[in-house]
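As you look at this complex, bear in mind that one protein chain is not there, while each of the others sits in place.
Right, chain A next:
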């Protein structure tokens, strides 16, 4: 019996170009084939010239089926519709909501400030946003010492809800606003309505000003040390720091269950560099964080690291046993990899590519690809048995093994020979910190491990049942 079905070939492709993206969009700018987009992103990442457009789909800023005025990314001449289309309306809505959110936490900080407190002490500005050449300004007092009653908090929230917010500065909030014409009276009316809706949206949430203060304290420590080696964030009084600060505070104020945790600044920096526009970066960051929020909790991260250990045990038992014997079996050193999606393991441009490739979720055990790989294995088995269908137990796939976990295994295996010599944590850290990684090589290796796992789960499922064996033919599932 020959293998009529080829094993899925692992290879890497080229970054997605303007033309590639153009082919996936219809004349109204709808993304026709989301699967094809995700696959293309997975295979080669995205060319920087269309990264913005691709990320707005990848991170859910705009639904794939939404329409836009500007559809032809490949040509200089764009078709322009006279009326606004879905994405432009959504953008206006995003700006309104974000503006209301910022106004709200600022109002809350003012309402809760001690009399006579400076802007710095109120938390409205940070030291890195103001001139202080003599280093004389005092740090904000520890506001957390004073207890605030539940009632007081509620009252202040209501008071803030009644205060009027100013008009958003559209052009500074979104670099894409300039292309939207809002001059018609009809449009003005629509905007007024949007503003009311945004206020209702913000009023639904209460801000706990005490936890907001404690978040701001950490955020203000982290903002001036976020990717400062990039030109985008470099220099004293760089206005981008204010944008970083606003987004992080807004997110922590309106997502009190997650708040702020260190590492979020690293993730936001990526969105900011790509979009170079506050509102778009905020909503994509917010969507992304809500999706992975569990990983920013202690339990979630510990659980994720333990999954790496389980997967390693399955894929490379010898390496796992060695680490375990040396009290390294908890694999806690994978923490940084997983929290930041390997961001610090690569140069910035490569880390963007890695981030979008992981976010494509093309190769996940829940995705079509895994299904295909498993069906492929079943089909091969079917042919081996000359058409006798074997009954199988449901394949025991642990769908919690996400692609990034396979990437951890690939990295560990890259350092395998050194790791096999390790007897303590310090040695492990020295090795993984010096690991020179080529992104495409490691992705290729990760994909191979992924397909190997799919194949293995199918084979394991055969072992689980006593299938009726056809006469004179031994099933040959141990290849």
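The definition used in the following text is that contacts are C-beta pairs under 8 Å (C-beta built on N, C-alpha and C of every residue); 3 or more make two chains touch, one makes a residue touch a chain; residues count from 1.
Methods note: contacts and distances are computed from a predicted model.
One chain of this complex is left out of the view, and of "ferroxidase", "Ras-related protein Rab-2A", "SKP1-like protein" or "Protein PBN1", the protein name its UniProt record gives is "Ras-related protein Rab-2A".
Here the missing chain is touched by one residue of A:34, A:208, A:222 or A:440, and it is A:222. Across A:14, A:49, A:189 or A:262, the single residue that touches the chain missing here is A:262. Among the residues A:31, A:301, A:370 or A:458, only A:301 touches the chain that is left out of the figure. The chain not displayed touches chain A at residues 134-139, 142, 144, 217-218, 221-222, 224-225, 228, 261-263, 265-266, 296-298, 301-302, 305, 330, 332-333, 335-336, 339-340, 344, 425-426, 429-430, 433.
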